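With one protein chain withheld, the remaining protein chains of the complex are depicted in position.
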Amino acid sequence: MIAAPLVSVDKLKIHFPTKRRGRTVKAVDGVTFDIEPSTTLSIIGESGSGKSTLGRALVCLTRPTEGTVLHDGTDPFRLGRSALRRHRRDYQLIFQDPHAALDPRMTILESVREPLDIVGEIPKADRNAQAHGLLERVGIAPALHERYPHQLSGGQKQRVNIARALTTRPKVLVCDEVVAALDVSVQAGILNLFADIQRDFGLTYVFITHDLAVAAHISDEIAVMYLGQFVEKGLAEAVQETPLHPYTRALLSAEPEPLPSAMRENNRIVLKGEVPSPITPPAACRFHTRCPRAQARCSKDAPDFRQLRPGRWVACHFAEEMLEEAGEKAQAGPAERAGQRQACE
Amino acid sequence: MRLYPHLALVKDVPMTNPARPPLLEVKNVCASLGGADVLRNVNFSVAAGERLGIVGESGCGKTVMGLSILGLASSAFHLRGEIVFEGRNLLDLPAKAMRHVRGREISMIFQEPMVTLDPVFTIGEQICETLRTHFKLARKEAREQAIDALAQVGIPAPAERVDDYPHQLSGGMRQRAMIAIALACKPKLIIADEPTTALDVTVQAQITNLLVELSEKHGTALLFITHDLGVVAETCDRLITMYAGQVVENAGIDDFLARPLHPYSSGLLRSLPRMSKRKTALPSIPGRVPTVAEMPAGCRFEPRCSLAQAPCKAEQSLLPAGEARKVACCRYDELMLPGVLN
Partner (left out) sequence: MTALVLSAARRPVDLMILLDWRGRLSAAFLLAMILAGLAAPLIAPYSPTDQDLVNMLMPATVDHPLGTDDLGRDVLSRLIYGTGASLYASFLAVAVATVIGVPIGLAAGFFGGWLDDIISRVIDALLSFPGIVLAIGVTGALGIGLTNAMVAVGIVFSPMVARLARARTLIVRSELYIDAARCFGSSSYHVLRRHVLPNILQPLLVQMTLLLAAALLAEASLSFLGLGVQAPAPSWGAMLARGYTYMEIAPEQMYPPGFAILLTALAFNVLGESLRVVLDPALKAR
């Protein structure tokens, strides 16, 4: 069963002008990947990696500077204005700040009903019924439907945002740091909800997050982004167990884990310095300034983002070396797990 | 009944040395705001050189607790109880004596260094100001000590950075500068309120490592306020869990993670997404933290607790549960609550 990719991103570049002429912020700088239907891809990165800009481009909120984002094989930016508006409904974005994403002057029922109001094809009573139904589906009791956003807790507001995104029956849901602003106990409930509605609605997710644990929990595939480029992409477990890019390794190692001292890894990799400016990213390999493995060639030629194994992409000169170091475990990894995943589905 | 074979793995670290007198002792501290208790009978102590974490979700009172120690909580909070630091009750201390304690003996690091650092003074001037407030130092000496402090927190080329303004530094460097200011007078206790929350993971690792290293080197005690259990596990020896203004558990970090005694602690640990539990439903805690106006009369966690029974309707006090361990749950010894390992 080979389904066509639902989203296909090709050599995507998004540059923003800065106040100083001739200098641009290279938010996204040459990213290529596909998203298969009904899967979850997490895009992990630190601040300044361009992950949010990439997310906005996936739902046509930001126009590419170069390259294309194809939805089901069509370029939405080539559509006419009203065709683009209809098309957009299939690709929804949920934001990090659940409060700011709701109009403070509309009740939550009005907010959730709004996407239906815009189409206006069905009578108001039916629109109300649909909105009520979706709000209850995401766990908002009917007593709250006439409330205003400021009267709800953060978790409840995020549920309302999810309900609103679902009213258009989208194919793809891009979730930009959707749980970052929430407490852990609330976060767990929202993550469960995401998993449930993916099953019910057959959704495809793109989870944009800085939190490795969240990404690992929810996703089939993980892509790691650094300064506007993908450095590694593969099945979630494979990336977690045998990271093949030094940056992924450092990220995994830096993640604080709530484990007793005896079970924690003691020799964690702590990177030097911070993420360089996306206005003047380092030449060649962008990570070489902070990379513990860097050698002379890393500052001279940029490594290709290449497929090492089926579905496993890395941009590092030493990826093959690291793969060998990781040994048999990694070799058996991806393919076997791909099989397991399909069996699960 | 389940056994905990992995507990044998856990290093047997003495939690508090009984011979070592506590540096800071918080006794029955209550903070009320318009008649409602924001903090209720908070009790804990920090020994010299010890690193204690305070964890809890937003609205649990952990920040108010931290600010109260330094007398920085808003005057709208009415504070009762005792906060004893080296034999003196800080709540009774006159303002002048309190100023001497602040910065000199206890200092504080905040979440957002850009807001906490004054944008119109250089980093060096801000360190010198702290130093010259507490010690009789010549300008030149103070400047030398400031450069020294910046070097200690790992800021490269400190002799040049000392003349930088806060906006010229990156986020991680600003937090280092903040730590340098906090450490300048070699305080005995540092209160760090979410010091790494605004930082990226890789930078967070640098800062937590730095805090642990400096605390070990100078024997500085650390009170680490955070919502992140992972960060606490990596920096602290012991932690207290707060819920709705009360301490619900006080335990050594390894004991806590392996076998939490309070249902809320267990709920927190179990709700963390983890690699090993991929694609399974995460146990979440139903409901939400009660607001100040709607505090339950008995156990404050009881309305959300799936294990609550009749006795839980009564107010719970912090009960001793084994060596150096306390929990505010009347059912702790009959419950076997899961931690992070299962």
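A and B label the chains in the order they appear, each numbered from 1.
The criterion applied here is as follows: a residue touches a chain if its C-beta (ideal position, glycine included) is under 8 Å from a C-beta of that chain, and two chains touch if they have at least 3 such contacts.
None of these values were measured; they are calculated from a predicted model.
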| item | value |
| --- | --- |
| Chains in view that touch the one left out, judged over the entire complex | A |
| Selected from A:R63, A:R86 or A:K124 as touching the chain missing from the view | A:R86 |
| Options A:T53, A:T167, A:N192 or A:S253, residue touching the unrepresented chain | A:T167 |
| Residue of A:R21, A:R78 or A:R105 touching the missing chain in the full complex | A:R105 |
| Residues belonging to subunit A that touch the chain removed from view | 56, 59, 61, 82, 85-89, 91-93, 95, 97, 100-105, 107, 114-115, 118-119, 146-148, 150-151, 161, 164-165, 167-168 |
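Heads up, the rule we're going with is that only the chains that are shown with their structure count from here on.
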| item | value |
| --- | --- |
| Distance from subunit B to subunit A - Cα centre to Cα centre, in angstrom | 32 |
| Complex interface listing, subunit B residues touching subunit A | 6, 9-11, 13, 57-58, 170-173, 200-206, 208-209, 227-234, 253-254, 257-258, 267-269, 271-275, 277-279, 281-286, 288-289, 340-341 |
| Parts of subunit A lying in touch with subunit B, wherever the complex brings them together | 46-47, 153, 155, 183-189, 191-192, 195, 210-214, 216-218, 236-237, 240, 250-251, 253-264, 268, 270-271, 274-275, 344 |
